[in-house]
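To start, the structure under review is shown below, and the notes come after it.
The other protein chains are all here in position, but one chain of the complex has been omitted.
Letters are used for the chains, namely A, B and C, taken in the order the chains are written, and counting of residues starts over at 1 for each.
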Amino acid sequence: MLKIGLLGAGRIGNVHAKAITSHAASKLVAVSDVNQEAAGKLATQYGAQASTSEAIIANSDIDAVLIATSTDTHSDLIEAATRAGKAVLCEKPVDLSLERALACRKIAAATGRPVMIGFNRRFDPNFAALKAAVDRGEIGRAELLSVTSFDPGPPPVSYIKVSGGLFRDMMIHDFDMASWIMGGLPQTVRAVASSIVDPEIGAAGDVDTAVVTLEYADGRIAVIKNSRRAVYGYDQRVELLGSEGLLSAGNMIENTVVKSTKDGVVSAKPEFFFLERYMRAYAAEWAAFVGAVTGSGVVPVSLDDGVNALALAEAATRSAKSGMAVEVATVM
Amino acid sequence: MLKIGLLGAGRIGNVHAKAITSHAASKLVAVSDVNQEAAGKLATQYGAQASTSEAIIANSDIDAVLIATSTDTHSDLIEAATRAGKAVLCEKPVDLSLERALACRKIAAATGRPVMIGFNRRFDPNFAALKAAVDRGEIGRAELLSVTSFDPGPPPVSYIKVSGGLFRDMMIHDFDMASWIMGGLPQTVRAVASSIVDPEIGAAGDVDTAVVTLEYADGRIAVIKNSRRAVYGYDQRVELLGSEGLLSAGNMIENTVVKSTKDGVVSAKPEFFFLERYMRAYAAEWAAFVGAVTGSGVVPVSLDDGVNALALAEAATRSAKSGMAVEVATVM
Amino acid sequence: MLKIGLLGAGRIGNVHAKAITSHAASKLVAVSDVNQEAAGKLATQYGAQASTSEAIIANSDIDAVLIATSTDTHSDLIEAATRAGKAVLCEKPVDLSLERALACRKIAAATGRPVMIGFNRRFDPNFAALKAAVDRGEIGRAELLSVTSFDPGPPPVSYIKVSGGLFRDMMIHDFDMASWIMGGLPQTVRAVASSIVDPEIGAAGDVDTAVVTLEYADGRIAVIKNSRRAVYGYDQRVELLGSEGLLSAGNMIENTVVKSTKDGVVSAKPEFFFLERYMRAYAAEWAAFVGAVTGSGVVPVSLDDGVNALALAEAATRSAKSGMAVEVATVM
Partner (left out) sequence: MLKIGLLGAGRIGNVHAKAITSHAASKLVAVSDVNQEAAGKLATQYGAQASTSEAIIANSDIDAVLIATSTDTHSDLIEAATRAGKAVLCEKPVDLSLERALACRKIAAATGRPVMIGFNRRFDPNFAALKAAVDRGEIGRAELLSVTSFDPGPPPVSYIKVSGGLFRDMMIHDFDMASWIMGGLPQTVRAVASSIVDPEIGAAGDVDTAVVTLEYADGRIAVIKNSRRAVYGYDQRVELLGSEGLLSAGNMIENTVVKSTKDGVVSAKPEFFFLERYMRAYAAEWAAFVGAVTGSGVVPVSLDDGVNALALAEAATRSAKSGMAVEVATVM
């Protein structure tokens, strides 16, 4: 039985607490949060202890920590936890600063402890089935990847200001998807972006709509589309054209009811947002972490993967600002 | 916190145990089974006590029982449990004998305790959304209902022999769906049936393929199609034609991946069988039971509903044998 | 070049005139109609002569006639035309009277001339693809057929009164579909029907909603659903369950545009009615007739097929009235 300390009792901490306690081989023993009341409430709900991050990391009885705190604390906590011998599952992104993330990676690597980054989409049953099909060679060689990722609506501008920007906060998921599916980093990144959804977002120095193209050394191409607003719900799709066919993974919908009337044929919307769409993914992600920690020790999404996604976000941020293509090698 | 005794630790008992323990307002305290080892194992898994049906029913500390034992014990257990003051959730069917079920209903009704029958499909999010849309008048007056219900494969002939036959064992779900959606019992039942899937099923006195038409007093019509074999998976669909449109509720599929190659466009199969398809329904069913017992005391699927479905199964069984239409009033 | 006389210049006559003139190997030379103005107008449009049925049939320069007149004239015209040596394509149904149709068949058969009945649905690319897949054994042995056939709205009651009733006028198409797909006639017919769409239709002695089950000697079952009103358009679907899978042929839709908004996901309706849905089928039907007449002489939909469909309509009419199952052998 893996004993788990959960750092962070916010919205995503709650999701992880449920996954931890639902798994037969893991047990939630302690919860911390800067908001002690939140930590206490979540701990009580699942029969764990409220604690502090420092105490959890220092507790030799705890095997692994799940880091679901604010992004600016991720690198410090990864370093502290791995130095204390813990296995770590850390929410994305590793950091907003690529430089800081690279330093963190060096320190964590030196400890030899497994660090997994919470790119939940890899564990979505639809994307996982697509990836498995590609890897089985079902469409021959991959040639052109398209990732569509639209949020149902923009977050508050106050959040935007501390988010690190669309590329580091939102598209980072899609950068990881691209690297995962294409099996490596692209050579060049080109970004086009605007704040057409909400000028306030532009005034805050960020964008809300973006298209990024990734050019791989062997001629493969990927394109990622992001928008902060799709009023019909969370739109999360992937298409991959290969030499022998096309694979596409579509949205999951709220229900399968279709209504046909004189006004048209109406079906249900996509699952509203990530908590609905990726409910199953969070459970599978946690199971993969537990399996890796208790098994091979090799996690399916490494700290390297987290750093790589951040590097692409950095390149895209620069490209959107300069209007120029950015070589990935120049940012790392 | 509702304290629950679970009678029956077989496949469906396991499903219910998970629903009971996952619900914030219910607690599994005891489990019984004719196979004591099974009861013990399930009890241990969820921190409950292994016990006997008699002891659970006699235990005044237990608020409600979930009956998931073999069908021939349902009526006796419903009677005993309600007499002991328990609320009851009983798996379908109430009984294989309509006469016995009617007697059971009388006794249970006299106790005033809530008895809910486990017609899980009413809690499927797709069928529930269809029902809600009908009730909101979205397609005007209902006129013609179609229920498609195919199992992935036939059960062993040994099971067929004690099952009560396709109409009481399998189509009973669809009879309840029809009564639920159409809001009452039909006047007449006509059944056509054969054992084309497996002659052994015919030799055992049962059928494996059947079409039943239900004629309502006001001219509405329903048709139910059953087959014991759909090799592509569990096929569970409903269509309702109304004066202002059509509502259809389709299958849930394993994933949303679509592969297009020179050989065609391939998508995923329906969820394989009831444990997959109705996973969410079992949780919603339990929540509805807990809500009813701790609230109004009025359950959403009553013992009357269970008896009514059995009456339609009885009528269909007679019609398939005689080749004649059967008036529902003549069987009750 | 096959020289064609067209008997009947109404709505369906116009459709056929277009098919005849668009085909490279047929030429429309004469058109007749009880409404001489209509005949004249249609003849002029396509460079043909306006004439009378008698003159067309007597004209030894004409190779084949297409009968698109009112149903009560079909048998007489088939007899006259075949006796005059013409090949015939006659609209459905052969007659409203099964007895009369049987007599007509005898006379036509004696001439040895090819007579094809215009069951357009066999030439629909979707149904034709389904039939081809069954015949290739793609789903093993057929076991359970479902035909859904809803019109967008009921015809005027004045038409209902002379139509021969829903079974002979509308469901006759579906009876032919069942015989075509299942490869022969059923043993028994059971019909349930009502006039729930429009009581005026009931007052006129007809029904507007019906479900018919067909029982085959080997245990296969077919079910046909008809409604005179589906406000969302012409609903024409077929499903066939077999020992190794399911084939379904769905509607053709007006366009592929899908609109997703906060109110749901809206797609286009089915093609509105038979002229839209079966546009391509009419051309393929005509090509098949020309091919048969100029080739083997064996038409793909024979007068026998027309008589068989009428026999099933007769049996269904009797069953709906009596409430009893009707053996097909007893009506022929």
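Rule of thumb we're sticking to: a residue touches a chain if its C-beta (ideal position, glycine included) is under 8 Å from a C-beta of that chain, and two chains touch if they have at least 3 such contacts.
All of these numbers come straight from a predicted model, not from anything done at the bench.
J.: Of the chains you can see, which ones touch the chain that is left out?
T.: A, B, C
J.: Pick out which of A:221, A:283 or A:332 touches the chain that's been left out of the picture.
T.: In the full complex, the listed residue that touches the missing chain is A:221.
J.: Which of B:3, B:100 or B:269 sits in contact with the chain that's absent?
T.: If we include the chain that is not displayed, B:269 is the one touching it.
J.: Decide which residue listed in C:139, C:191, C:292 or C:310 touches the omitted chain of the complex.
T.: Of the listed residues, the one touching the omitted chain is C:139.
J.: In the full complex, which bits of subunit A touch the chain not displayed? Write them out.
T.: Interface residues of subunit A facing the absent chain: 143-144, 146, 148, 150, 188, 190, 192-197, 209-211, 213, 215, 218-221, 223, 225, 227, 229-232, 235, 241, 243-246, 323-325.
J.: Go through subunit C and note every residue touching the omitted chain.
T.: Residues of subunit C in touch with the missing chain: 22, 125-126, 129-130, 133, 138-139, 244-252, 254-262, 268.
J.: By the contact definition given up top, give the residues of subunit B that touch the hidden chain.
T.: Residues touching the hidden chain, for subunit B, are 230-233, 235, 253, 260-270.
The rule is short, and it goes like this: only the chains that are shown with their structure count from here on.
J.: Would you pick out the residues of subunit A that each touch at least 2 other chains?
T.: Within subunit A, the residues that touch at least two other chains are 260-262, 268.
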